[in-house]
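Only one protein chain is missing; all other protein chains are in place.
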Amino acid sequence: MNKKSLLYIFLMVAALILSSCGPAATSTPAATQPSAATQPPAATEAPVVPKVLKIANTATFTTWDPVKSFSTEAAYMGNMYEQLLRINPPGSAEKFTPLLAERWESNADGTVWTFYLRPNVKFHDGEPLTAEAVKMSIEAAQDHGGASFIWWMVDSIEVVDDLTVKFNLSTSAPIDLIASSLYGAWIVSPKALEAAAADPNYFEAGLEAGTGPYMLESYKADQEIVFTRFDDYWGGWQSGQFDKVLVVIVGEAVTQQQMLEGGEVDLVTRMPVENYATFKDNPDYNYYEEPTFFNYVGFFNTLRPPLDNPAVRQALSYAIPYQDIITVGVNGLGTQSRGPVPQGVWPWSDQVNQYTYDLEMARTLLAAAGYPDGGFSLKLTYASENDVEAAFAPLIKDSFAQIGVDVTIEPMLWSQQWALSKSDPANAQDMFLLLYWPTYSDAGSDNLWSMFYYTKKPFFNLSYWNDPTFNALVDEAIAKTVTDPATSQAKYIEAMNLLVDQAPGLFFMDVTYTYVIPKYIEGFEYNLNYPFTQYFFYQLSTTR
Amino acid sequence: MTAIPALSVEPELQSTRTFRHVLSVIVRDPLSLASTIVIVLFILIAIFAYQVAPYPAEGAGRTNVANTMLAPSAEHILGADRLGRDMLSRVIMGARPALIVPIGVVIFAVLIGAPLGAIAGYKGGWVDEVIMRITDLFLAFPSLLLAMAITSALGRGLQNAAIALIISWWPWYTRLVRGVTISLRERYFVEAAQAIGVRDSVIILRHILPNTISPILVQATVDLGTVILAMGGLAFLGLGTQPPAPDWGLMVSEGRNYILHQWWISTFSGLAIFIVVLAFNLLGDTLRDIFDPRQYR
Partner (left out) sequence: MLSKLEFVLRRLLSSIFVLIGVSIITFFLSRVVPTNAAALYIGPKARPEDIERVSKQLGLDQSLPVQYAIYMRDLLHGDLGTSIGTKRPVLTEIIDRAPASLELLFTGMFLAALIGVPLGVLSARWQGKPLDVAARTISIFGVSMPAFYLGLLLQILFFRNLHWLPLAGRVSTDLRFTNPIEPITNFLILDALLTRNWVALKDAVIHIVLPALTLAAYPIGLIARMTRAAMLEVLEQDYIRTARAYGIKDVIITYLYALKNAISPTLTVIGLTVAFALTGTFFVEIIFNWPGLGLFTVRSLLNVDYPAIMGMTLFGATAYVIINLIVDLLQAWIDPRISLK
């Protein structure tokens, strides 16, 4: 083609492109300016030398919206926001610590709960804490929260007066426990809630509007977050506490370890499991091994033969090398589970049975069920992001191979594993490995209900199991939690033993966490109930 | 370039002569000889992995918890990894996805790309335009980035990674062969063949393609190094071979957390990649010197 037509074509194309550009529909937020919508209400007197706490964390923000929050950002939400109350570590003198609520009470059958709020509390944006704010926050959670289901029994929330809130329930439930949840229970400034109602992405630029002791100062996605103290925090401040907290996002466990040893950070959240032992006898650090309420469970697909036969499932339960899984998966930092409820959480009980690793027993049971040398194959899926599961899945495969059962291991992204299990239960995986934790500290209405109670569309019931006896026991236990805890516990124990006996799932281990705290950091108190908030900054102080 | 055969000389004889020539050059150059031996050795080890590996089952993925994190010792020369699997066996078995699969990838890339390039160069016209547009499109992406995106879209795993690599690499051969074909097209012997009525496909097969063998060979040898690195890279990132299967890139990644105290988990697999790629590069250098010392690419 000749030069003129070439030029002509070029100009046409250019004109076409330029004409489709109008004024930008959405303006991208200023990229490098940290945006903090919240300013401290009063001018702060800058401390002479700011005390900075430096933490390396793997946790990033999947969302900044406290209502929608349902993931790892809880590590930071727990420091910027507060609930009405907080549940204390098991074995504490008091069950709860009052936070935004000073005291609370319920009626006799636990269907009406009244909370009396602390006076003179301010949000970071200057708004006062009122009953209206609480009502708006909880209603928002009910409506579109990540953990909205925890409030399913709340019929209405009443504002009795400025500092009094009443919850009216359709059925008896422990609202004090629910309100202490790590998800869906944060109290948010009404101004922010209104803004979020108008613009669902309001918080995502990196905004917060809580009452907690620390405010957001700056945020670089996937890199670092800086928190600064909220001078008007109702709890007040003492010397030694930190003025600022710097969180560095470091995905690599070994890098975190290097940073701790090199003094670049004060606290870490994850180190290679094998290397924790090197800190045990180190005089510069305090070493803690603590139970958590994370556990690893497995689901058998009870819709697919031969897994529809309880005897087969029991046989397979005897073929799991429980101790090896703990050794290899978490370097010994775990205990074999008793059912799906982790130790330390209601309604755990040592009266719940557990299987042992007994291949002979497995073979006998299999033979009795009609599979003398195994002879069938199973597809096992696990989340490829989880390196503990990646480590112990081969152990299951090898062990089952010894009784003639062939296992194909299929790692996939968690979201894919999840989607597969929901798509077509009859043809989904045969075995599903899962890391679980209850949303709040009630593993009866969470773990037992979520994982094995029958619902038409499975929530976490990825064994697709439907046992009316179990369902009835759990229903009764949940109903009596507040009014008759003793009976509730008894029913739960019955349900759990039924579960273990029928074996729709495998109960591998409860995870133990290790904490390595340098000796100059004081005030650390481990709270099993808030696994994703490893550190409450407010509790910590430095002797340096 | 190799001498252009006259019409009557069968290309096969030409390439045999060249092959003997190449072999003699290699044998006389210590570096090339060593490289060839290394490559052949690794390929043989990969093929006979089950026979060669001291603990083949562990190499394939069977666990041995008792030996977790064992340091190099007499029974386990390269130590053991987190699941107690013998590292030597893992490295040996890992040669299959890390070495043999890339060889397959390059072969397929050539099989797809070369004929397309020959057709494009020979026919010219709109056939050429279409094929070149498509080729340019694929070449517009940095190859590894394209491979990563394809693997991510298809789903992680060795098979998809291989497919992605083939898709990312065939255009190079199309371009290469097209260039050679165009220069050959003008030669007398092709015009003569056309004049006496030899069919196009025969001309391409018997006269053009054989003359592309040497540039393809040079390119492929060097490309093998790159594809092995790419495959290792994909596996390292988690897009390629999935655990518990062995693969050099994957093993480097698995051992990363432990480089401080259990360095043997990452080190040997990475070393294997390096040695093999080095061998292919050295060999490629020699081949390039033989066939076209002036060709930079």
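By written order: A and B. Residues from 1 in each chain.
By definition in this document, contacts are C-beta pairs under 8 Å (C-beta built on N, C-alpha and C of every residue); 3 or more make two chains touch, one makes a residue touch a chain.
Computed from a predicted structure; not experimentally measured.
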Candidates A:W234, A:Y357, A:F376 or A:W414 - the one touching the absent chain: A:W414
Option touching the unshown chain, where A:S172, A:T255 or A:S463 are the choices: A:T255
Residues from chain B at the interface with the omitted partner, ascending: 133, 136-137, 140-146, 148-155, 225, 229, 232-233, 236-239, 249, 252-253, 256, 259-260, 263, 266, 270-271, 273-274, 277-278, 281-282, 285, 294, 296
Absent-chain interface as seen on chain A, which is shown: 3, 6-7, 9-10, 13, 17, 20-22, 24-26, 28-29, 31-32, 50, 52, 54, 60-64, 70-71, 146-147, 149, 201, 204-205, 220-224, 226, 244, 246, 248, 250-252, 255, 258-259, 262, 264-265, 385, 413-416, 418-419, 422, 439, 457, 459-460
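Going forward, only the chains that are shown with their structure count from here on.
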Of chain A, residues touching chain B in the complex: 252-254, 257-258, 272, 274-275, 321, 324, 327-328, 384, 390-391, 393-395, 398, 409, 411-412
Sites on chain B touched by chain A in the complex: 61-63, 65, 68-69, 82-84, 155-156, 238, 242-244, 256-262
